[in-house]
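Quick one: structure below, then a few questions.
Here the complex is missing one protein chain, while the rest keep their positions.
Naming follows writing order (A, B and C), and every chain is counted from residue 1.
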Amino acid sequence: MFELVVLDSALRMATPLILASLGGLFSERSGVVNIALEGILLTGAFASILATYYTGDPWVGVAAGIFAGILVSLIHAAVTVIFKADQIVSGVAINLLAAGATQFLTWITWGSSSNSPPVGGMARWSLPEAWGPVARSINVVIGHYPPLVYVALVAVAVAHVVLWHTPFGLRLRATGEHPAAVDALGVSVRKMRFAGVLLSGALAGLGGAFLALNTHQFVKNMSAGRGYIALAAMIFGKWNPVGAALACLLFGYAEAVQMGLQGQHVPSQFVQMIPYVLTMVALVGVIGRARPPAALGKPY
Amino acid sequence: MNSPRASDTATRVRGLAGTGKIVDVLAPLVAVLAAFLVGGLVVAAIGESPLKFYSTLFRGAFANADSVGLVLFNATPLIFAGLAVAFAFRAGLFNIGGEGQLYIGSFACTWVALQLPGAPRVLLIPVLILASAVGGGLWAAIPGYLKARFGVHEVINTIMMNFIAVGLTSYLVIAIFKEAGQMTPQTATIPIAGELPRLAYFFQSLGVPLPAANPLNASFLIALAAVWLAWFILHRTTLGYEIRAVGHNASAAEYAGINVRRTLVLAMVLSGAFAGLVATNEVMGFRHRFLDNFSSGIGFMGIAVALLGRNSPLGVLFAALLFGVLNTGALEVDVFTDVPRELILVVQAVTIILVVVGNEIVQRRRGRGAALTPRSEAASIDRDGSAEVS
Amino acid sequence: MPEHNAVEMRGVTKRYPRVLACDRVDLDVRRGEIHAIIGENGAGKSTLMKILYGMVRPDEGSIRLNGNLLVGHGPSDSIKLGLGMVHQHFMLIDPFTVAENVVLGIEPVRAGLFVDGRAARERVERLSSEYGLALDPDERIENLSVGLEQRAEIVKVLYRGADILILDEPTGVLTPQEVSELFLILRSLRKSGRTIIFITHKLNEVIELADRVTVMRDGRVTGTVSAAETTPEELARMMVGRDVLLRVERGETTPGEAVLEVSELSAIGRKGTHVLDHVSLRIRSGEIVGIAGVQGNGQTELVDVIAGLRPASSGQVVLSGSDITNRRPRVIRDMGVAHVPEDRQARGLVPEFTVAENLVLGHHHRAEYSRRGLTNVAKIEEHARELIAEHDLRPADPSVSASHLSGGNQQKLIVAREFDGDPALLIASQPTRGVDIGAIEFVHTSILKMRDAGAAVLLVSAELSEIMTLSDRIAVMYGGRIVAEFEGGTVTEEDLGRYMTGAASDSGGQDAAGGAA
Partner (left out) sequence: RESTPSQGTDTFKVGMVFDVGGKGDKSFNDSAYRGLLRIADDFEIEHTEFEPGQDADRETGLRKLAQAGFDVIIGVGFLFSDSMRSVAVDYPDARFACVDFDARPDEQLPDNLAGLIFREEEGSFLVGVIAGLKSETGRLGFIGGMDVPLIHRFEAGYIAGARYADPAVSVTVGYAGSTPQAFADPAKGKELALLQYGRGVDVIYHASGNTGIGVIEAARETRNLAIGVDSNQNYMAPGYVLTSMVKRVDNAVYAVVLAALENRFEGGVQELGLAEDGVGYAMDDYNAGLITEAMIEMVEAARVKIIAGEIEVPRE
């Protein structure tokens, strides 16, 4: 169970979850529930393949994934922050929209509403071999995972620093706790919430890009509930970047173990349920100590 | 006793309140039309004729008795799923778990049917309806209890339980109950005595040429009854009174001696029971067995339906019919035009967004009014346990 | 050129959907003065200040700050112009530290990117020592007492360099000791040249602290006077709009059997402290016991525990001989306890329900209205028609939603419901808060009628005059305890005030124990 391959697999499985849950974190810290993560992942996945398909450059695909994520989250921000509509309803609608729109566009682009043709993926990072043995041993480290895995890990650290050590983070968290107080201090609640939701779109879009580029293809509904799992991981991680990332790793690990256990007569359905059951148990046990942002879900 | 300015205010307020009813009906209609317009623009953008698109869509839904029968058939599960969401809304709960509840309800229905091979029709049918409701209700009771007891938000838990329900039923079907000698992941068929009759013969006897093959079945009638029942529970029973009180103002309900926690759990159970009744259509009425993964999002569509129906049972009925039209027409569009059905999903999503946004705009102009969505604030319970003395 | 006033508001008007919160208000605040604004609940004081601060847009009117006309300004503009506000409901972020709360929005930065925590801490320390506002910058707000929270709010304002400070009802939640400390701080701020606008509805505070006073009533300014030249009586007249406070005649009463017996009752609050601390109290039938006290001294908790809405940690509540401690609210109601709750919007009504539905709230499960789980719609409507006629509720339509009723009529609805059906014990919490004189009179006579009909009445009110007018006996609560008990009419407002502020707690504590035995 602790084989390297399983751990590797866990990390890769966790990567889109980590990115999406960091996204959820920024949104929820600003006080906006973001169930739309699922749809954003999906849209990011689609956009990244579309762009890669036409440009041949997966990094353009990554940019497109981020951009698409921001675009979708813009809808969420507008509906919930400007029009102050219910955040969960908006999220549900956006997920529906994303499912329909990505399939529709897949059909328009490639004539199949279920998947795109394969595209070239992202090359592993590496220094030129010619640089000698040092470069080669560095390559062993930085070339071990797809590049976005490292990006995700760095994003965790950056998110932590941003949330806890910058004025932006302080204001963002304050907005999620007590928007009226933030307003009274002359900081625009609307701007902070937009920032939180759009950042969430960018990160989840990036997660979608990883999901698709790592499989070299867009497949309909390929987010397959990962947005919800990311949300659960975020709660599980008590709305902290490091906690959320650890929870994602745990979920990724559960999935990897489930695959690793195959052929050993553990019904796969049960292993697949682990993250969900874990989340429910954790919510009962953890939520008492972990406090969601006080103004979460409340329009201001 | 009123100063002039007070009566000014009163007239203004009263004026708006008077138009309230019309606005309530008009706003979703306008949203639907606007969403259609968006859909039409998209169709035009890909170089197809919106006119042909919509004429095909509506031909698919209204061409003949068969089409209309399909609309009603497609609307039936959405009515149940919509009622489930709307009912929970009334208690201030957001039940996103319709999908899981309908799976468990359907499985419970099938399982009970398979246990009673020789049971007579008069017994089996009510028992199976009950089993469906109980299955869905019990599944919903878990997040309801966790909410009431530990204050865990039902949204997350119902989502989690959707995944669990799919996995659990999948396991049960594939590993234990799969029909022998078949590769399709489905159970054996339920006894014929447990099948709900199709409505074709009934309609034919009324002179409506509904073909015998049309899948519309008695579950539709159960759905109509459920609409009435949901209304009746909410507005004619003490429990309904308490559910609405809790949904509107939990602390007033608590003050009034209503056991808020118990009411929340009960509301959730009833909500889940409505979702479970989807089994009457899918299992008893149509497939006559449990097919793994059959739903493809009926429970989620229920959210949209409830929303569009403004969380009133009658509204749910109309919204489900609208979605039934769209889904039925979508197939026609898919088969007979170059526009893929996915566009219909987009139209549905845009409808929801426009409905919520439109509602907020109307509310804002009116100053205040009935909330469209549950006031999660009101129904949230402190862990300190101030909601109940135990 | 004459020196500008610090604040000049002219013709400021703000309409809310159902009220005119400010009606062509003019206000002048001179530089360097402490200017009090007084008025009854709902007079529009907070709204006026929020308009000044830029959190609420006025519909009409102009505002000048130090002579500069403000147009469409927001809080950030006000802060830049040196205006700071301590809100009636504190604007503090619980899980943040004091320092974080203070610097939020204008954070000192390090390396151009990161919040400089040390600088923040130092600034807070400097400001607190400068004005004698002892505060630990690293303490989280959630661990502070209300008094300290208020200090954090003041430091927040000072950190922003405010020279005009608005304090919205700063004393309502403070202990007397904290109040006098606050006054010291405010005076030292005035000495440093700052202008202070101070909202309250406590007349003696005004006389003690303020230079000038503006009185508001019903959204309008009824006058501005110099504190040195006015009396509480004059201020009261300006506040209420007529000469003497309305007093209903309280006839003699002969109390009967004990209905409510509370002994050694305690309850624990959110922060683990005793919000009720061994309270003992007895009310007999035909007797009104009034509880006086500064808000937040356990009155709400006492009522909630008796009504079953909050668990008691120890002690006993006995109603007509049976123990109802920690029973469910429904059981307690069914045993004959009626309860007019403190906050009618949050507790007493389901605003979305119709008048008829609200008129059975809490009784809806009783046999008259509910048969085998089904509601008796006809009976509920009939009941509503009776009560509407009896209490002159307007509009006289049982099917109108309660949210469409005026505040006064909402309160009448609750009174009508709770007074119906001969309760043994009537709990009336702030029964006249925010209602106009006519409704006050109605409520007061109704309470007395109940008493005369043999009910035991527990009256909780922030209005001392109300307590003094109605109560046969008066208990004073302070810090979760009953610190004194008096026979009605044997005590002056000043005496009560001393007990309420804890100034005379010791002897009072003895009294209370004796009186309850």
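Rule of thumb we're sticking to: contacts are C-beta pairs under 8 Å (C-beta built on N, C-alpha and C of every residue); 3 or more make two chains touch, one makes a residue touch a chain.
As the structure is a prediction and not an experimental result, all values here were calculated from the model.
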Counting contacts across the entire complex, name the shown chains the missing chain touches. A, B
Sole contact to the chain not displayed, among A:M13, A:V92 or A:L249: A:M13
Of the listed residues B:N95, B:S132, B:S170 or B:T238, which contacts the missing chain in the full complex? B:S170
Just to verify: which one of A:V140, A:V154 or A:A224 makes contact with the chain not shown? A:A224
Residue among B:I22, B:V122 or B:M183 touching the omitted chain: B:M183
Touching the unshown chain, subunit A contributes residues 3-6, 8-9, 12-13, 110-118, 121, 211, 214-217, 219-222, 224, 255-256, 259-260, 262-263, 268-269, 272
Contacts of subunit B with the absent chain, listed as residue ranges: 66, 70, 73-74, 166, 170-171, 174, 181-186, 212-213, 215, 286-287, 291-298, 327-328, 330-332, 334-338, 340-341
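Assume only the chains that are shown with their structure count from here on.
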Using mean Cα positions as chain centres, tell me which chain lies farthest from subunit A. C
Can you compute the centre-to-centre distance for subunit A and subunit B, using the mean CA position of each chain? Integer Å is fine. 29
Residue ranges of subunit A in contact with subunit C within the complex: 161, 165-167, 169-171, 173-174, 177-178, 180-187, 291, 294
For the complex, which residues does subunit B have touching subunit C? 1, 5-6, 9, 13, 17, 235-242, 244-245, 248-249, 251-259, 367-368, 370, 384-386, 388-389
Can you name the residues of subunit C that touch subunit B in the complex? 15-20, 23, 270, 307-311, 326-334, 339, 341, 346-353, 357, 361-362, 364-365, 369-370, 373-375, 377, 403-404, 438
